[in-house]
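A protein chain is absent from this complex, but the other protein chains hold their places.
And now, chain A:
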Amino acid sequence: MSLYLSAAKQGVIRLFTLPRLSLPLIVTLGLTLAAVLTVLAIANTLLLKPLPDIKDEKNIYSVDVTLHISDGIRVPFLSELNRVAHMQQYYSQELGWGHIQVGDSNVEINTRQYNATRLVSASGTPEMLGLDLVLGQSTSSEEAKHGVWISESLWHVAFGQRNNALNSTIEFAGETRPVLGVLADLKSVDLGNDANDGYYQVWLFNDPLEALTQPEALSLGSRGLTFVKGTAELLPTEESLNDWYKDYVEASVTDERPKAFLLGKPLTTQIQPVRDAFMGESRMLVIALLIAMISLLVMACLNLFNMFIAHYQGRNKEFSIQFCMGSPVQRLRRMIFVENLPMFTFATLLGLLAAHWLIRLLPVLAGDNLPLLEHINIDISSILIGGLIVVIINALFSYIALMHVDKHALTESLNSSGKGTPSQQKQSLGRVLMVFQLVLACLLLTVSLISAKQSFDKVYRDLGFDLPNAFEIAMDYKDEQWQQSLDTYEDYVGSELYLLRESLAERLDALGGKVINVANLPLRVNVEISAFEDPDTQETRTMIVAPWAEGFFPEFSIELLAGRDLLPEDKDTNNVVVDRRFAEERLGSKDWQDIVGKPLRMGRDAENVVNVVGVVENVEPAIGAPIDLSLPTLYRFRERTGSRLSMVVIMPDGKTLSEQEVSEVIGDLDARLGNVSVTSIEQRWESMTQTTRLNMYVVLTVAALTLILAVIGVSGLSQMTAAQKRYEMAVRMATGAKQLSLLKLLLKDAGLMLILGLVLGFVVSVFGYQYMASLVEQLPDFTWTVSMMVGLVLALAMLISVAVPSWRTIQSDPMRVLREL
């Protein structure tokens, strides 16, 4: 026992006396372990642990019916309660149903405003999902449709968790409603950006049976989530959902034209466990991260293995003597294990600590990409897994450290002429490991750089317009009825909305910039997409309808390609400008200019004809949007009310606008407007590209770590080789070898390993990537240029990693070895 005790003591002492071994081990192993533990904790929360809010998730499914309007445009059909209510009647009565329509709303509680998510639901939905009722009454009660339920988080901030919330009222959408209950935060369904807003949720409930009596509104596009609960045999199948759809459209849509439209569109139906629907792409992301981090850990371990082998080869004699004295190899291994325990314990502690911090940083790092971030933590199982990983690594290290101490090696070392200089020790293991590591590095670098390149291309692509010093100024509508009434006009010019915008523009003039009377910057948050059937070709045309205002094209440098820009005189006409995509879609890529002067029918109505006066260059209206927005665009002089009243101002260079400054000018425009906000075009660009840029940085960090690990590994191995060959090099130098020829010798020595590793790595990464891309849809296409570059950079880095330590050894007067003998 005392043998082990003294080994442990040795190990503790070595922490300080041998920093060359202990420091790299603790840091490398600790940090890679932290990365692995973090990803394991994420995987545990997202894939394994029960969902925090939904109970009995095994039996709850999400139902989707999606209509393909055109190539890029897919809209959920189950967005209205009456459709879901019909479905409920269609299937077995033993199934439970739930439906939530998601929207945004400003709510006012005790004169304070909150940005909340509005959940218009079928009564009983929270109960069916198993959401806890913290306070108040069941959502199926009689009064339900007159009141609201709020989420626990909103209750916290607005009422300080007081029970008297139940007697209060809240204002929203121009109405005052009593709070009837408090529900647990709904977290495990995809509510858009809700999680970032702190789960402030306001629930409204409608009776599905009542909804059944309402006529089909023929509206598409809002977001609806539909859930069904029941045993597997009773659940709707994806085919039966198709049948339901036909049934529903036949029964509920009376008009022939929309009926034909709805029945003519392709449909996808899906029924999947609620967790799968929620995780979506995150699952693949987590698995990919897990693989990447484990690869990094393996690479780090391979490096440390080499260091260990070097260290224990240096102590070969010590162990040979122990061995001669009759100590079984097993006992020596255990002694090494104990000796290394303090070092590995430190590494584990560092790993756990770093993982803890990494997890705290996750909201910054992962942003919208991962759900349930606040539920991820380091728990007992993470600690156990971390400990287990480290014990396994230590055991492996101890095993390998003594691989060369056997009878054979002993006699060999006695017979050696090298006076104990380790001139002959085997390095084959280190080399095989290094080849393996190079292959891994190649693959990891290829995957990460290809996706980094994709992100880069996405973020920094040509948008088709310049980014001048532009600001979007917006105000909330406090009265929703008024807001809706603004949108109903015969002619835009002269309408209430038109006049409101004119007076807003007039006031904004006082800011000293150039006011452009359009609602949005060219980088838009909201895009109006119109789809209609072309009466001539029967094709569905999808396009973006964008408002035009004087100065919009020149100020943002959107190039006019043919015809002319619109003029103020065009206000009362049907004149429009289209973009090149639009023109090409109509007239082909050769004659697209001919569209100028042509009248176009924009639907079946004879009146709905526009006259194209000019063609402008294509622009990208958004970056990182979930759907492809590279659609034909039509610019016309007409505005929509939108969710907020907004307008663009371009300020002189270097001049910024503050919300206060703007409020002073427009604050008293109308009592029904409030909450002025100012967004610069840079802010818009940054918020639009944030996720993609972050992804890029994370992926680039992984790539950099990979490269660093590979460089450390190979240079460590070369240093070891050079040190072991010091004696041979000294003899060669004494017999007349020049420094350069010694370098060549060492390079040649490492060359085979490097070439094998790089060639194998290149082949594996080319085929491996394509194989992975066939499994994971999100992976971008394979790019030869990136793959070649990875090979080249890695080859160069490896060459340097071999040459530098070798050269340093050669420079350090190797003949000293001979003089010392």
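Quick notes on this structure:
In this section, a contact is a pair of C-beta atoms (placed from the backbone, for glycine too) under 8 Å apart; a residue touches a chain by one contact, two chains touch by 3 or more; residues count from 1.
By definition in this document, contacts and distances are computed from a predicted model.
For the chain that is left out, the UniProt protein name among "SRPBCC family protein", "NADH-quinone oxidoreductase subunit L", "HEAT repeat domain-containing protein" or "ABC transporter ATP-binding protein" is "ABC transporter ATP-binding protein". Here the missing chain is touched by one residue of A:Leu267, A:Leu467, A:Met651 or A:Val731, and it is A:Val731.
In the complete assembly, the contact with the undisplayed chain comes from A:Met815, out of A:Leu95, A:Leu166, A:Leu467 or A:Met815.
Mapped onto chain A, the interface with the missing chain covers residues 412, 415-419, 423-424, 727-728, 730-741, 815, 818-819, 821.
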